[in-house]
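Please find one structure pasted underneath; my questions will follow.
Left out: one protein chain. Kept in place: all the others.
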Amino acid sequence: MAPMENIVVQMDGKPGFPADVVGGRTMETPFSVSLSVPASPSSETKLGVHHLAVPLRQARQHSLPSPAVRGSAEVPAVPRSNTARKRDRRFDRLRTFSGRLDRQLSTLRGLSQELPAADLERGSAKISEEDTDDDHDVPTAGRYFDALEGAELDTLRSTEVAVLPKDELWPFLLRFPISAFGMCLGVSSQAMLWKTLESEPSMAFLRVCPAANHVLWWISVALTAVVSIVYLLKVVFYFEAVRREFHHPVRVNFFFAPWVACLFLVKGVPRPEWEIHHLFWYFLMVPILCLDLKIYGQWMSSGERRLSKVANPSNHLAVVGNFVGALLGARMGLRELPIFFFAVGLAHYAVLFVTLYQRLPTNKQLPKELHPVFFLFVAAPSVASMAWARISGEFNNGAKLLYFVSLFLYVSLVVRVNLFRGLRFSLAWWAYTFPMTSVALATVLYASEVNNMLTLTLAVGLSGIAVLTVIGVLATTVYHAFVCGDLFPNDVSIAIKQKRPKFSNILAHLRLPTPASSSSSSANSRTTSSIGESPVIYGHERAEC
Amino acid sequence: MAPMENIVVQMDGKPGFPADVVGGRTMETPFSVSLSVPASPSSETKLGVHHLAVPLRQARQHSLPSPAVRGSAEVPAVPRSNTARKRDRRFDRLRTFSGRLDRQLSTLRGLSQELPAADLERGSAKISEEDTDDDHDVPTAGRYFDALEGAELDTLRSTEVAVLPKDELWPFLLRFPISAFGMCLGVSSQAMLWKTLESEPSMAFLRVCPAANHVLWWISVALTAVVSIVYLLKVVFYFEAVRREFHHPVRVNFFFAPWVACLFLVKGVPRPEWEIHHLFWYFLMVPILCLDLKIYGQWMSSGERRLSKVANPSNHLAVVGNFVGALLGARMGLRELPIFFFAVGLAHYAVLFVTLYQRLPTNKQLPKELHPVFFLFVAAPSVASMAWARISGEFNNGAKLLYFVSLFLYVSLVVRVNLFRGLRFSLAWWAYTFPMTSVALATVLYASEVNNMLTLTLAVGLSGIAVLTVIGVLATTVYHAFVCGDLFPNDVSIAIKQKRPKFSNILAHLRLPTPASSSSSSANSRTTSSIGESPVIYGHERAEC
Partner (left out) sequence: MAPMENIVVQMDGKPGFPADVVGGRTMETPFSVSLSVPASPSSETKLGVHHLAVPLRQARQHSLPSPAVRGSAEVPAVPRSNTARKRDRRFDRLRTFSGRLDRQLSTLRGLSQELPAADLERGSAKISEEDTDDDHDVPTAGRYFDALEGAELDTLRSTEVAVLPKDELWPFLLRFPISAFGMCLGVSSQAMLWKTLESEPSMAFLRVCPAANHVLWWISVALTAVVSIVYLLKVVFYFEAVRREFHHPVRVNFFFAPWVACLFLVKGVPRPEWEIHHLFWYFLMVPILCLDLKIYGQWMSSGERRLSKVANPSNHLAVVGNFVGALLGARMGLRELPIFFFAVGLAHYAVLFVTLYQRLPTNKQLPKELHPVFFLFVAAPSVASMAWARISGEFNNGAKLLYFVSLFLYVSLVVRVNLFRGLRFSLAWWAYTFPMTSVALATVLYASEVNNMLTLTLAVGLSGIAVLTVIGVLATTVYHAFVCGDLFPNDVSIAIKQKRPKFSNILAHLRLPTPASSSSSSANSRTTSSIGESPVIYGHERAEC
């Protein structure tokens, strides 16, 4: 009964790719980004990763726990295993090549001697004991709502126990959420805005320099490329984590963001003489259509993810892609397909608008207080007005109706803006700022149609607010990245358990918050989740990217 | 205590009209169609029906007498009466001329000697005892939801006890549901499709023979006539059953089907030179308007049948009639009234679309899994797009928006089509196939407006799918009619009890599933419904129609 003797600190994993690619421009931060690319055989060979596991073992008896420091990559407390060169098992459940598959592959290749048989057995036993339903299935939508809270459903409720250790920093890829594409939305929409300010005749008096568009566009391209590559790596190495993000009722909407950002990039391409080929548009609209079919189909026909349950403002992201596509397509000279996407968007926007306005009692996760997520209300009608104006060939009454709705919603939020204070920053805020840019863009178009002092003032004012907001969010991002070092906190929303934890688990969890102590707890807490169970805890190399 | 002795086989009822009229073309089946036209004096004389009741009575001892049959006017268990020539009482509650009325009429005509006084007394006593609320009232909407399940609310829950015997075949008219008009919808819309394929210039390259339209139209006319006549007979003889269908939350929407089918017939009339008079249109739109007022009024102002409770995809049938009427009216050259019906349809379609998409938790009966009923989603927008195109004089943007919405919904369902397998066939499926024809029709019109290879391919493809689907459903219908002989199963959805059965009833019902054994049950099962109580089983003459 002396589990705590076995403390193994193990440096596990090296970055599988150059740090300057991983971190990118916006990620050159001093905070810890531990790129522990998992040790699946295929990836090991392909990417040339060597696992330099350096277990540090210390005798510990009845020790009150070395409280694992949140945010540090090294984590001790390995109670029973003596083996050096060990892989970090705790994140296996989210890995593309997770434990069982890994072992199967290893066995096939005769590599089973790499893992001691005892460990294999214990692993299997554990899996059969408690992970049977947890391992490869994704939590239901109801579980997400039960286990998480907050406007973005990203905070674990106090009664919940995460499947991943909460008190240490996870691998960087696991902490890199899909909402990071919000940054791309924010910046690339700015590029669009500056291009429009430069080109629209009504704004000619501003004499905007084309350089602004140029610079912003290239920044957007670079940012989108970096974010895409990093997320692709996550798809490759932690497919389970991506799958859980895709099933997350709020996060799933951000899967539209990459494609919308690309549409923004195509729309905001600096020189109009660069003729973007129609194929780009088709290429970008196919995934949007597939996501539409998937998401809207779930709203209508699924029991678990029906709209009256999952409706939240971030659903607007699922709608706005259609309008952006329609806008760009019409701009490119296409005629029928933009109307198709506009129609699909409009029908589902109407449904969403009514549903969100009603605030059905079943929409549990709608935040009680206002939140930047509400600004997404403004995005869809403003982009839709631009799309309809482009489809119709003029800023007609239909486009005006949509535009004015977005303007009213915007004013309605702005007069309550002091309610937005005191909220925790997250990367998703970038997505919540692009609606401001959209409404500014629509106002510029509107001012070209109705050209008077009031509309020009409005256009300039809204553009200014949009620019300032983006600068503000940028500053906050930089602050969180460089000063606080918490731009990418542990993404607990993908680490919830599939089933409601038993009361005993919660109790044990609350009593014994650290892994070191929990393992010593008692014999009857065998099921206290991976925290209590994981006997080997690996450290992660700090990637100074 | 010898229950099995008391077997009474009674040949009851003769078909009241020639079999070739009843069965029609699609009903020439070997399965049992027992046309037991009830024995009300008036109908007896009119239709010349003779009831050859041959009660076989056997001695019964220690039998607890005439266990009062809950809710039925029928009298099985004939302990005291010796009279031959007895009527089947069990279906009286659904008869237009049910027991009490019958007796009153009999009394008026001095025919009371036909029924022994004791029976009359016992009947009255029974009625006053337990049938006070059951007899002539219709179950509330809530009861339908509580007692039935399935996408069409046509399956009795296991905890429920039907008021009619479940384990024998009911009279044919009682088993003939209003949803049989779905067949008319399916076939007549095909006639329309072939007419359009023949006449639209964009489809000229197909060189469709006018004969297809001719043949299909005449088939549709004949089918509609037959179904109408049979259902009219049901209205005459089993008005209570019709009333219960009208109060059934799903079935009520099928009351639009006869009129919509007629509109389809008028629209698909083979030779355009046959000028259909406007009066036909007015004649057909009046019942639709009345139903609109009734049904939509219930949605809005009724507590029991409000939309948040009764919303289900079959409500689309209640909306689509307006669009079909608008389409036909505009086609006939009317101007304002089609817009009226289009407006009414559009407003309520918007409400319905949002409500169904939300899948409110109060919409209990929405099927968990996909079901052909979901194809009704496609019908309304596609017909609406055609109607708006006809009203506007061109396939303009408004019509395109509606058309594309229907196309998206169609694709959204088709990609999930493998979920539709394994469902029990019902006649209502015919109604669920006409949306496919509608969308094919709209696509043909659209292809005439936007004439390119893609749209032509789409038009031909969707028409092909529609034709194949109808052929498939036809084959299934024929299979069920001729091979399985279960095209018209007992329609339990009109035979639910008005009140929740007591637990003792359910228990007794579960314990004693067969009528033969039930009569021996015990003294404390006095209220175990007609199933448990009826010791006399009537046979039905098989009508070889």
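The chains carry the letters A and B, assigned in the order they are written, with residues numbered from 1 in each.
Here is the rule we go by: a residue touches a chain if its C-beta (ideal position, glycine included) is under 8 Å from a C-beta of that chain, and two chains touch if they have at least 3 such contacts.
As the structure is a prediction and not an experimental result, all values here were calculated from the model.
A.B. asks: If the hidden chain were put back, which of B:Leu360, B:Met386 or B:Val492 would touch it?
C.D. replies: Counting the whole complex, the residue in contact with the absent chain is B:Leu360.
A.B. asks: Which of A:Ala211, A:Cys290 or A:Val411 sits in contact with the chain that's absent?
C.D. replies: Looking across A:Ala211, A:Cys290 or A:Val411, the contact with the absent chain belongs to A:Val411.
A.B. asks: May I ask which residue of A:Phe254, A:Phe374 or A:Tyr432 touches the chain that does not appear here?
C.D. replies: Touching the chain that is not displayed is residue A:Phe374.
A.B. asks: Check the options B:Leu206, B:Ile219 or B:Ile339 and report the residue that touches the missing chain.
C.D. replies: B:Ile339
A.B. asks: Can you name the residues of subunit A that touch the chain not displayed here?
C.D. replies: 350, 353-354, 356-361, 368, 370, 374, 377, 397, 400-405, 407-408, 411-412, 415-416, 450
A.B. asks: On subunit B, what residues meet the omitted chain?
C.D. replies: Against the missing chain, subunit B presents residues 292-293, 296-297, 299-301, 303, 306-309, 311, 335-336, 339-340, 342-344, 346-348, 350-351, 354-355, 360, 362, 391-392.
One rule holds for everything that comes next: only the chains that are shown with their structure count from here on.
A.B. asks: Between subunit A and subunit B, what's the gap in Å when you average each chain's C-alpha atoms?
C.D. replies: Spacing between the chain centres: roughly 50 Å.
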